[in-house]
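Missing here is one protein chain; the remaining ones are kept as they sit in the complex.
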Amino acid sequence: MPVGPTRLAASSWGLLMGGVSIAAVHGSFVFGFFFLSTGAGAWPPEGMGPPSALRGLATTGLVVLGAGLAALAWRLTAAGSLAGVRSAHVGAALAGGAAAVLTSLDVASQIPEAVEHAYPGTVALLHGVVAAAFGAAVVIAAVLAVTRRVRREDSAVLAGWWLLIAVLWLPTYAAVQIWSRVQ
Amino acid sequence: MTATATGTAVEHAVLDRTWSSRPGIVGWLTAVNHKQIGLRFVVTAFGFMLVGGVLAGLIRLQLIVPRAEVLGPEAYNQVFTMHGTIMMFLFAVPMLEGLGMYFVPLMIGARDLPFPRLNAFGYWLYLGGGLILMWSFVTGSVPDGGWFAYPTLTGPEFSPDRGLDFWLLGVTMLEVSGIVGALELVVVILRHRAPGMTLSRMPIFVWSILLQGGMILLAFPAIIAASLMLEIERKFGVPFYDPTGEGNPLLWQHLFWIFGHPEVYIMLIPATGVVSAVVQTFARRPLVAYPLVVAALTAIAILSFGLWVHHMFAVGIPMLALALFSVASMLIAIPSGVQVFSWLATIWTGRVRWSTPMLFVAGFIVIFVAGGITGVMVASAPFDWQVHDSFFVVAHFHYVLFGGVVFPIFAALHYWFPKWTGRVPGEALGKASFWIMFVGFNVAFFPQHFLGFLGMPRRVYTYDPGLGWEGHNLASSLGTGVLTLGILVFMVNLAVSASRGRIAGPNPWSADTLEWAAASPPPSYNFGELPVVGAREPLWAPGVDLDERTRAVTTALRAPTAPGAREQLATTVVDAQIVEVTRLAGPSIWPLLTAAAVTVAMVGVLVDAWTLAVLAGLGVVVGLVAWLAPRSPA
Partner (left out) sequence: MSAPVVGTRPVLLVALAAGLTACSGNPNALDPRGEGAARIAGLWWLMFWLGTAVFVLVLVVLAVAVVGSRRRRRGRAEPDDPTLAPPPEGERSAHRLVVGLGIVMPLVILLPVMVHTFRVGADLSPVHEGGTDLTIEVIGHQFWWEIRYPDHGVVTANEVHIPVGQPVELQMTSRDVIHSFWVPNLHGKIDLIPGEDTHLHLHAHEPGEYWGICAEFCGVQHALMRILVVAHEPGDFEDWMAARAQAPPTPADPAAREGAELFLELGCAACHRVAGTPAEGTRGPDLSDLAVRRTLGAGAIENNRANLGGWVADPQALKPGNLMPPTPMSGEQLQALLAYLETLE
């Protein structure tokens, strides 16, 4: 038969469509952040503020690292290098794990004041979505590392997921870390 | 088009063994076949429609005379809330997605949806969400905030009991289910069309499902996000919508209508897709102005995301913004007009057979145009200040949703019944059911326009005599009774025809699309010889000459190329050129278990059993890993 069996066409498009919806949920929260800011007196209010800037920077670095490793794994599958792919998967899992911890700390930092004002609640929500996405990235990378499979469609899932993380993180960072401070 | 099912009996037996669900109850629980899942959606949604219909009957019974005491105020508020919720979330969207799941793969020459297990998961999630909503009736804490659930009324302070939690959690599950189904349908349409079925040869119904899917993927997330925020506010007191904590109740309205307005067209677009299919079949000629109709559908899908503020004309938004949204809303009349006159021109230049589906379509055109005209009226912001949230609007959206969506759904059920059962439904009862429904509908809903002008707001459980509202309300209630009778006749007709109807054969209506090339009912694998398409109306066109490569591929796929491999073709997005052979997943219990875990987690949140919720949440992760994890290399 002139064509081989893969699932790349379907799975990559499926991931794209799912990613669009997940990004749209997050986008709704971002919309909420800005919408509430326009009606509120001060955003953030006196005595409250965005989570640690250092953690924000570190998370941004981990997003770049994780996405880079996932992309690397995707490249290496073409070469069929099992060891290389596995190392990249393990690395991506570690980056995702670290970022999940950092963003969970961001969420935790906002929770004590969340019942008083919409700002910390919204910030916690935005970071919560990203933290969950990091968690899922860890699970995916771990499963791939354990099952020792070198298939393009599997690595494509991981790379696509990290792309989604970048799409979720960038507006979060821009809204919370940058926009909150220039207010 | 091509040859239909050819190949040897042996090949068919192998294909059938490969694609069939397992036997028995286990097979039923693990089934992933798109026809089984799609039919489950259709049947379940029809069942929920009956529940919603009973609630509608209760509403009209309470309003039949002034100061009636059929329902108290609490019960009435619960009943109209659940009527709207069921009809929107449990009936219309799942019904249309179910029709898409069943017929789109057949119409595009595919063997299944690309993620069969995800599809099964979507159904179980739908069932779970529906059961959570229905469970509220058992507990007595029935949602009572209206189908659009505006805070602050639905916030923790003014709706302290669990009713709204049932609503928020149940509806969120339904929306996730909707997204899952849309994802399937979009991917199957873009990547698994029969070779040669370029975008410009796609049936209008497939176009409509594609657009519906895209809209679901973008619109449903907004209500998921809004519901999550409201549930967090209710459970933990985070003031997203509470102005005392700098939240804003209008945030809900914006998010809800960013979902809610496209939602209208998410229901309407596939309904018009059905209409185009039926008109084309029964007028026995290709749809007039196919490219314009596709452009019109696309325009509606895009425009519908820019109209949400027209549900918020009375919240004090500056006039300039209102004017822009007024204009955008009115512009919908143009693509709608293109569709209406395309159908009329097709009828005019065709040779129409007035079978039952065609009657429903003609009734649809009349009612839909009336609802569209009142739609342009309510799009005019100053006029909307008068009729917004009045019975005029109730009349308007029932013209659009009952006339515009339910009539086409009934047409579809009658039209595709032979494909499901192998038998043609009876015409006499079918036509009778149409006329009874058509008369009943108009008697029920036309007078409600007057009530709106006469100052009757929607969602009032009672009214006083002497306001001039009695006659219109009485007519409306009696009309509802007639409408109910029509629906019963329709159901009796299908029930009788399922066993006594004339044997259909593959193509009882002499229709043009590929689902009519498969047997009735279709085999598990749909097509033995995968169809190759050379025209927009493949069954009305002569066969195509296959090139070497295509012939080699379709010949090879007459049987699985490896034992047990469920294979279908993946093609390019625009031109439908073969790119790969996709192997699909087979039956699995994990979709059911994962959906059950999601349901348990939601119930845990609902009853504040947080340990249970967390454990079930972990169960979801385990289920997903078990279901999705690639098998280790042999």
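Labels A and B are assigned to the chains in the order they are written; within every chain, residues are numbered from 1.
To be clear about the criterion, a contact is a pair of C-beta atoms (placed from the backbone, for glycine too) under 8 Å apart; a residue touches a chain by one contact, two chains touch by 3 or more.
Since this is a predicted model, take the numbers as computed values, not measurements.
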| item | value |
| --- | --- |
| Selected from B:V288, B:A301, B:I487 or B:A570 as touching the chain missing from the view | B:V288 |
| Residue among B:T172, B:Q212, B:S380 or B:S524 touching the omitted chain | B:S380 |
| Which residue of B:P457, B:G481 or B:P521 touches the chain not shown here | B:P457 |
| Per the touch definition above, residue among B:V79, B:I189, B:L250 or B:V294 touching the missing chain | B:L250 |
| Contact footprint on chain B, counting only the chain that is left out | 72-74, 77, 144-146, 150, 152-153, 157-158, 243-244, 248-250, 283-286, 288-289, 292, 296, 314-319, 322-323, 326-327, 330-331, 333-334, 337-342, 344-354, 359, 362-363, 365-366, 369-370, 373-374, 376-377, 380-390, 446, 449-450, 452-463, 466-468, 507, 510, 512, 537, 539-541 |
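Convention: only the chains that are shown with their structure count from here on.
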| item | value |
| --- | --- |
| Interfacial residue positions of chain B with respect to chain A in the complex | 114-115, 118, 179, 182-183, 186-187, 190-192, 217-218, 220-222, 224-226, 228-229, 232, 236-240, 242, 245-248, 250-251, 254-255, 258, 549, 552-553, 556, 561-562, 565, 567, 570, 578-583, 621, 625, 628-633 |
| Of chain A, residues touching chain B in the complex | 1-11, 13-14, 17-18, 20-22, 24-29, 31-32, 35-36, 39-41, 43, 45, 114-119, 121-122, 124-125, 139, 143-144, 147-149, 151, 154 |
